[in-house]
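Read the structure below first, then the notes.
Note that one protein chain of the assembly has been removed; the remaining protein chains are unaltered in position.
All chains are identified by letter, namely A, B and C, in their written order; residue positions are counted from 1 within each chain.
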Amino acid sequence: MLRVAIAGASGYTGFELIRILCRHPEARLTMITSRQQAGQKLAAFYPAFKSLVELTFQEADPDRFAEESDLVFTALPHQAAMDLVPALLTRNLKVVDLSADYRFRDPEVYAQWYQPHKTPELFREAVYGLPELYRDAIRKARLVGNPGCYPTSVILAAAPLLKNSLVESGSLIADSKSGASGAGRGVSLALHFCEVNDGFKAYKVGEHRHTPEIEQELSLLAGEPLRISFTPHLLPMSRGILSTVYASLRDGVTAPDVDEAFRRFYREAPFVRLCGDAFPTTLQVRGSNYCDIGWKVDERVRRVIVASVIDNLMRGASGQATCNMNLMSGLPEEMGIDQAPWQP
Amino acid sequence: MLRVAIAGASGYTGFELIRILCRHPEARLTMITSRQQAGQKLAAFYPAFKSLVELTFQEADPDRFAEESDLVFTALPHQAAMDLVPALLTRNLKVVDLSADYRFRDPEVYAQWYQPHKTPELFREAVYGLPELYRDAIRKARLVGNPGCYPTSVILAAAPLLKNSLVESGSLIADSKSGASGAGRGVSLALHFCEVNDGFKAYKVGEHRHTPEIEQELSLLAGEPLRISFTPHLLPMSRGILSTVYASLRDGVTAPDVDEAFRRFYREAPFVRLCGDAFPTTLQVRGSNYCDIGWKVDERVRRVIVASVIDNLMRGASGQATCNMNLMSGLPEEMGIDQAPWQP
Amino acid sequence: MLRVAIAGASGYTGFELIRILCRHPEARLTMITSRQQAGQKLAAFYPAFKSLVELTFQEADPDRFAEESDLVFTALPHQAAMDLVPALLTRNLKVVDLSADYRFRDPEVYAQWYQPHKTPELFREAVYGLPELYRDAIRKARLVGNPGCYPTSVILAAAPLLKNSLVESGSLIADSKSGASGAGRGVSLALHFCEVNDGFKAYKVGEHRHTPEIEQELSLLAGEPLRISFTPHLLPMSRGILSTVYASLRDGVTAPDVDEAFRRFYREAPFVRLCGDAFPTTLQVRGSNYCDIGWKVDERVRRVIVASVIDNLMRGASGQATCNMNLMSGLPEEMGIDQAPWQP
Partner (left out) sequence: MLRVAIAGASGYTGFELIRILCRHPEARLTMITSRQQAGQKLAAFYPAFKSLVELTFQEADPDRFAEESDLVFTALPHQAAMDLVPALLTRNLKVVDLSADYRFRDPEVYAQWYQPHKTPELFREAVYGLPELYRDAIRKARLVGNPGCYPTSVILAAAPLLKNSLVESGSLIADSKSGASGAGRGVSLALHFCEVNDGFKAYKVGEHRHTPEIEQELSLLAGEPLRISFTPHLLPMSRGILSTVYASLRDGVTAPDVDEAFRRFYREAPFVRLCGDAFPTTLQVRGSNYCDIGWKVDERVRRVIVASVIDNLMRGASGQATCNMNLMSGLPEEMGIDQAPWQP
């Protein structure tokens, strides 16, 4: 039985990890930490866990993590993660980091969009935790940078097109929409119910920090550096991301070429489901680790339009983190995250 | 491995049963029927089940049920259920009926609120499927009438008070609020998104058909016939019921008496969680089979106010039906329905 | 042209007052204050008012109010209101106070539920601003205590019953449900979108501060002191209150007696619309100053069930405050607040 701990367990991704792990057949949740809630019982903070999980929030002490666990999920804000992760690795723990701190290959890119990094030497060994791209490397990793929610949805939508050189690499536009849990559980006026309900807006246009993460991975797939327009929007709902991706077809590329690229790329991906031109709704993946993808070649404008849907807390965070834990620990990829979606 | 079938699987309770059963450790879903969708693949109708369930909707043929299954969930409208259930019992199948057709003890009550019954002789053997009241009888039953969603929430809120004669039996008022999935998946203007969203209303005031079902069970608990005011309301959300129950305390009854009654009554109920005066939100049980109950004795008015929350599709329908299947089949009560709630 | 000012204009009731007043035919909004936003342009803070209102938030200086306005709406938290209101009255300004500070007749009741009052001597002249009860007194008042949102909905639902002695005064129960804007614009985890959306809960059961306000007015109507069970709930929507009120009929009272009482009581009330047994939804009054009321006599239990709906920001706050301004200023009661409801 794998012993696992969560650092920073009081937010929505922490909740979701606890929810998954308390029913995982081969993992046992042994420790949860939260600076603000230390000393508080989980079931008092989150009554949903009454009679299910008996843990109490603790302070995040590296030695304690080493005593209690084999693998740690760090669900901390960026910067806070890089303060803890090295101490965990030193103590021979495996780490799945849900922050942005270990997703990048180039410290300068990180520095430009976030701030200077304290342990850039770890970048070389950290693996970007998107199983469809790096399954084998994840299996051998001791440090995985769990992908951002938007990047997961955009990369999975565009990967087959770029890998097969079907589209102009400079033409990519990702118009993404996320439910409010993507912004976390911190309080702010912008997340007040009455400011979100029955409304919709774009935010951080042309400057969201998930942009370089998307560009890093899509450039590697394309085999050349590329830039993308990425526009996030806030949906009046709790969970779910839909990314609509537009790209111009290269000359001669046909609809069957596109179909074939998707089918081949995701042949062995248990968590990607292809929908063809039956475009998916976020509801059909809610609560699950699936990424469902629909697409259409529009000959009138010689573009392909792809829409991918994920549950931002599952495939966009805690489900994918569990998948990475499974792979790093020699467990079946789907273990503990194979539940059917919730609808309605 | 128990082989189970669902008659009338295209609605929301059908969806929920399939969702549960496709991951149940000891049951195998072998057959689903739907008059309207017969011939259609489940995954085409509900893309959420892509790659999870390979079944195709069939016509509801009793012989076919007998070949394919040991137990049938009948998720049909009332009247349609009583047309099928006897044929299933004749073929030695066990039945959990989710309609109202086998919830009553008195055919005249059924006739008064619904219509004349065709097989009232089955009333004697049908067991009302609320495990907290009838666990042992359910274990031996071949026909269980699965409780209505509102009655489940109201009966569980009031049972300890009546069983212990703590309140005036004529004083009960249940003010209940349900999410829109409680009305089913049939289309109607009243359920159009724009008619429900951002609005709230009472409906069928003083005449909802769940009233006699509530009164039947509460009368048995009280040991005397009683009547209740029951007012259902429609909430602008998909899942969840909260029932606020008011009752006047008998002379001399104290707050500790009430606390003690709740704790004793639910001592061995794995799916009831007591919250005391930390009143529960529907979110803390969403997606689960729990009924969470909060209460408060208000000395100013000498009343006790109880609020119970359930997920109407789980505890109010398909989760409870699965619990009944477990009990009828000698399986552990919680098997397959012990997942943690979904939040947010 | 009446010159009016708003003290504490940055919250939702402030927004709503500005929205009404910027189109009021006989009032001119001359000044808005906010401690936190002083110096900020309204249109920068609330882009909805771009090109509509040119004002800038100021500090709340009594002399400045006296220079700029004839009447002031104080939309401040309780306690803050009582610090400002006397200074405004001294300067010969009329005041409509939207806090709880001038709604009570008995300083001890206020002290018991809030805190000791600093200017209880003003209680004698302050008028409770519910036009259906105190229209003539409001016309002559210089200080009006604008009713709470819940009390408005409950009092209007119960008044005809008590005034005509049709029900047992000790039997009243008000089960009330409010949209999230009723909690104001202050940020808190409890009002985070993900904590409210798709969920429902009761709160402050048996201890909400609107209880004594309701009891004060209903006791006066009944001609005897009475107590009520009042349970507020939080709805997953932005605007609207529905109160379901239960009362036991006195012996001999019939359904026509109840009908007649409602019709007579509201014969000359332009903002109350009677629905009989066609129970209203909050949507049919959204954005308007109407209170729509449905009711039903349930002979089975000898109770009358009444449901009233209001828009908590209009009839429950700013619309009613404007109505009071109209009456205090000799303007027609409906002026500026006679728009049709918004639906959907």
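Of note:
FYI, a contact is a pair of C-beta atoms (placed from the backbone, for glycine too) under 8 Å apart; a residue touches a chain by one contact, two chains touch by 3 or more.
Note that the structure is a prediction, hence the values are computed from the model and not measured.
Of the options A:Glu54, A:Glu125 or A:Asp277, the residue whose C-beta touches the omitted chain is A:Asp277. Only one of B:Lys118, B:Arg185, B:Lys204 or B:Arg264 touches the absent chain when the whole complex is considered: B:Arg185.
For subunit B, the residues touching the absent chain in the complete assembly are 12, 180-181, 185, 187-189, 191-198, 236-238. As for the chain not pictured, it touches subunit C at residues 12, 15, 18-19, 22-23, 46-53, 181, 197-198, 238-239, 270, 273, 275, 278, 280, 283-285, 287-288, 292, 338-344. Panel shows subunit A; residues 170, 173, 175, 177, 179, 194-195, 197-203, 205-206, 227-229, 231, 233, 235-240, 242, 244, 246, 277, 279-283, 286, 294, 296, 298, 300-301, 303, 305, 307, 309, 344 of it touch the chain omitted from the view.
Basically, only the chains that are shown with their structure count from here on.
The interface with the largest number of contacting C-beta pairs joins chains B-C.
The most central chain, judged by the distance from its Cα centroid to the centroid of all protein Cα atoms shown, is B. Per-chain Cα centroids separate subunit B from subunit C by 39 Å. Between the Cα centres of subunit A and subunit C there is a gap of 46 Å. In subunit A, the positions touching at least two other chains are 12, 181, 197-198, 238.
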